[in-house]
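A single protein chain has been omitted; all remaining protein chains appear in their positions.
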Amino acid sequence: MSNASETVTSLSSETRAGVIGVHGVTKRFPGVIAVNNVSLTFHQGEVHVLLGENGAGKSTLVGILSGLQEPDEGYLSLNGKKIRLASPSASLDAGISTVFQHSMLVPTLTVLENLTLGAPWYERPPRARIAARMEELKREFALSLPLDAIVGELSLGQQQQIEIARALLRDSKVLILDEATSMLTPQGAHELGERMQKLVKSGLAVIFITHKLAEAYRYGNRISVLKQGALAGEMVPDQLKSMSEDQAVDEIVRLMFGREAGAGSTEQRNSTKRDDTVLKLENLSTQGDADVMGIADISLILQAGEIVGVAGIDGNGQKQLAEAMAGQRPLNSGRVELDGEDITSATVAQRRRKGLRYLTDDRLAEGSVAAFPISENTVLKDIGQPPFWVNGLERPQRIAQHARELIARFSVHAPGETTPIGRLSGGNIQKVLLGRELLGEARVVVFNKPTYGLDLKNIDTSRQRISEIAERGLAVLLISTDLDELMALSDRIAVMEGGRIRGIVKNDGSGEALRLRIGRMMAGEEDYKQATA
Amino acid sequence: MTIQDDMNPVSADPETNVDGIARTVTERSALQRVLTLTVGPILAAFLLSALILMLVGVNPLTYYGYILERSLFSGLGLQQTATRMAPLLFLCASLIIAFRAGIWNLGTDGQFLLGAVISAASAPLLVGVLPGWAVLLAGFVLAALVGAVWSLIPALLKAYQGVNEIITTLMMSFLGVLLASTLVKLVFRDPETTVPQTRTLPVEDRLPRLFDTSISSGLIWGLIAVLAVHLMMTRTAFGLRLRMVGANPLAATHAGLSVPLLTLATFGLSAGFAGLAGASEILGVAGNVRANWNPAYGLMVIPLVFLARFNGVGAIVLVFFYSALMIGSESAARRLGVPQDFTLVLVASLLICLGLGEYIDHHKRKKER
Partner (left out) sequence: MSGLLTEAFLSSLLTGAIVAAIPILLAGLGEQMSEKAGVLNIGIEGMMLMGAYVGFLVAFETNSLWLGFLGGILGGVLTAIVMAVLCVRLGLNQIVIGIGLTLGVEGLTALLHHFQFSRTYPRLPAPERLNIPGLTDLPVIGPSLFGRHLIVYLALIAVVVLAYLYRRTNLGMTLSAAGERPAALDVAGGNVLGIRVVAVLFTGAMAGLGGAYLANIGAGLFIPFMTGGAGFIGIVLAMLARGRPLWVLIGSLIFGAALSLTTALQVAGSNIPTDVIQMLPFAAVMLVLVLFGRRAKLPAALGAAYERGAR
């Protein structure tokens, strides 16, 4: 596809030095203005951070720059010339490469094939040329990849390297990284930050999208803050350099929310732990295979009113542990005890009725049925149970009433209980699912990444709710990849790696020291000193 | 699920999601939608088919007029139409269960024929041994069981090995059709006839006729079956469980449902109803099975169930029109020399035109939003 480029006669002086210009771009979706009259300039040699909450318009902007969507109003420019990016290939031809938030690799193909994806079908893959280029990339940017490995068998960090390598192989002038650190360890994120600086020094423009404030300061040369689709402010390189991290974060928060930082969410909560043991896990093990990791020898005790955090890099058995607890995943060995009663052989439904609840991390694919109305989704875990069913017959009014109550109590923003749940935003689906888990007599709630993908306001509310649940005397297992969240909420933190618990530490508020210790365990080092359950 | 492949009608992009903001949408008038969704496509399909008729030198007006006259505007035709509906209705029931539960049971032809053969083999032998109603009941029950058993391998493979049921049910269908024919020739053959066929259930022992007409009461049972299935799928806990497995198996597992067991149940019920369809044809109308008899209703009903969007009432209406079309075209084959295969052309054009209509509607609505 050809880029229909034409010279724009009158360009504002601001766009002079930029590679890519966004000029008064507006994009509307049904009922929302996703991007509202945004103008930005991306410069060579800069990591330009686009910062904003979920729904602030970052992803839409990425979509527009990568050719997935076209603006309703406004235009883009490349090196001062107006350009239309009508498709991903047009964007690539313009020298823009994007590493999306969700991996855009084909898991069944090899690294080499993924690197050449999109080439004409009749050509042969230029193996030798790519191998040579990869050697260069290895030297310059420490990108090292096994060309013949199947992508699905590589770690998420390696997969991300493939996508960056692919962008470099295309000789891109602009590299967009969308929420690129969400799957990485703190160390991995740090490496990515250094790599980005090397890339901009070699002459690229990097656009780095994130919602994490500290990352924006650490890795960025220039920060643009988006708020509800509009540009809320910009921090230029000189300004950033002169600030400390705390000052910068304060400034960003002011731009994003119009209030000072440090409110509520990052402060450590006061423990509400009581003495009675609610849930006891003894030596849980599950079968692993090529696709899912098994867990081994997991023992843990949850007390009433206590929040036990589970830290770890995503995919180290956390989900399997949650599923084993909920009864969704068969055990190889081990024992589960709830309020002193052995429930090892109880089914999912039985455990639920006894008060063991599991809020999944996969809200759309596992937690809900997108096409079903909210009302049905509120009772999906109680199908056939009174009062919603009598003798197997559904009582639609009773279910609708229950759903309306839940919508009101958990302040779900929804047109009504008959709306298909898939139409709601992630935060609102989360509220519905939380309401579903708290129905009736809950004793233990397992939260799997409860705030993942939510906007800051919903993150705050969710954390508040989790605290309240513990306050009421329920035991909480909080699985999260966000260390700040765990350190703010947990009484103790268990660290998982390779399907095992590498150590359990008391959240003593020792800040950075604790963070370092947890980081080491996340990387697989045992922590014998403190391994007390 | 409609023809428009709309399994996930939801935009997954969080930024496009409406957070309780009222849509200020002016929907097109209902009339326009009916035009694009039904009337237009149906007219287009009949026109397309008319072109094909003209191509082979048949006057479409004569042909369509003849079909209407024979199937709907004559008492006998109407009665034949009503009788023909029975097996088709049972098949609709079978497919509504399967499709709503996310299972592509494409093997109803085999299940249908084996059900027909077992009922034809058993019922005549039971006459005199059991009271009349019990003979019929036994025939139906056996047919349902045999139909269900014939789906066992695809069901087990799907439930426990994840093998795609499209292929297994199709293969079992081919096998079942051939097996049915073999059984008629080798095992259940009536020794007193020269052509290979099963023993014949005497007319007085078949399902009673309705009032003074020639309509088989199989029609009533078929209607009950479709409505019962419709209510089961939409109003009961069991139906919701099946639908949940169909809509999102992961969510079903998460909610504590046994997806394999519910998959087995879906196959059993669906194939059982296909077996009942076969029995209703034999015990109500034909009385016996001739070797190599295969009306191949199974694949035909799939488009109808889809066009009805898995709705029981919609399916009944469509089955009525389709039966009329079949009866009329069978008659037209004898009188006008147009083979009844033409109905296949008409149904296929209907399906394609209605699919296009849905597509156009979908995109117009998208634009308006």
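Letters A and B mark the chains as written, and numbering starts fresh at 1 in each.
Definition applied: a contact is a pair of C-beta atoms (placed from the backbone, for glycine too) under 8 Å apart; a residue touches a chain by one contact, two chains touch by 3 or more.
Please read all numbers here as calculations on a predicted model, not as lab measurements.
J.: Touching the absent chain in the whole complex: find that residue among B:Ala50, B:Ala101 or B:Leu170.
T.: Residue touching the chain left out of view: B:Leu170.
J.: With the full complex in mind, choose from B:Thr36, B:Ser94, B:Ser181 or B:Ser216 the residue touching the hidden chain.
T.: Among B:Thr36, B:Ser94, B:Ser181 or B:Ser216, only B:Ser181 touches the chain that is not shown.
J.: With the full complex in mind, choose from A:Pro107, A:Gly203, A:Pro387 or A:Gly416 the residue touching the hidden chain.
T.: Among A:Pro107, A:Gly203, A:Pro387 or A:Gly416, only A:Pro107 touches the chain that is not shown.
J.: By the contact criterion defined above, which parts of subunit B meet the unshown chain? Give residue numbers in ascending order.
T.: Considering the whole complex, subunit B reaches the absent chain at 1-5, 7-8, 11-13, 52, 56-57, 104, 106, 153, 157, 161-164, 166-168, 170-172, 174-175, 178-179, 181-182, 185-186, 299-300, 302-303, 306, 338-339, 341-349, 351-352, 355-356, 358-359.
J.: Footprint of the hidden chain on subunit A, which residues?
T.: These residues touch the chain not displayed: 63, 66, 68-69, 88-89, 92-93, 98, 100, 102-109, 113-114, 116-125, 166.
By definition in this document, only the chains that are shown with their structure count from here on.
J.: Measuring from the mean C-alpha position of subunit A to the mean C-alpha position of subunit B, what distance in angstrom results?
T.: 45
J.: Mind listing the subunit A positions that touch subunit B in their complex?
T.: Interface residues on the subunit A side: 29-32, 34, 54-55, 57, 59-60, 326-328, 347-349, 352, 358, 360, 362, 364-372, 376, 380-381, 383-384, 389, 392-394, 413-415, 420, 422-426, 428, 453.
J.: Looking at the complex, which residues from subunit B come into contact with subunit A?
T.: It is residues 7-25, 235-238, 240-241, 244, 247-248, 250-251, 253-257, 369 of subunit B that touch subunit A.
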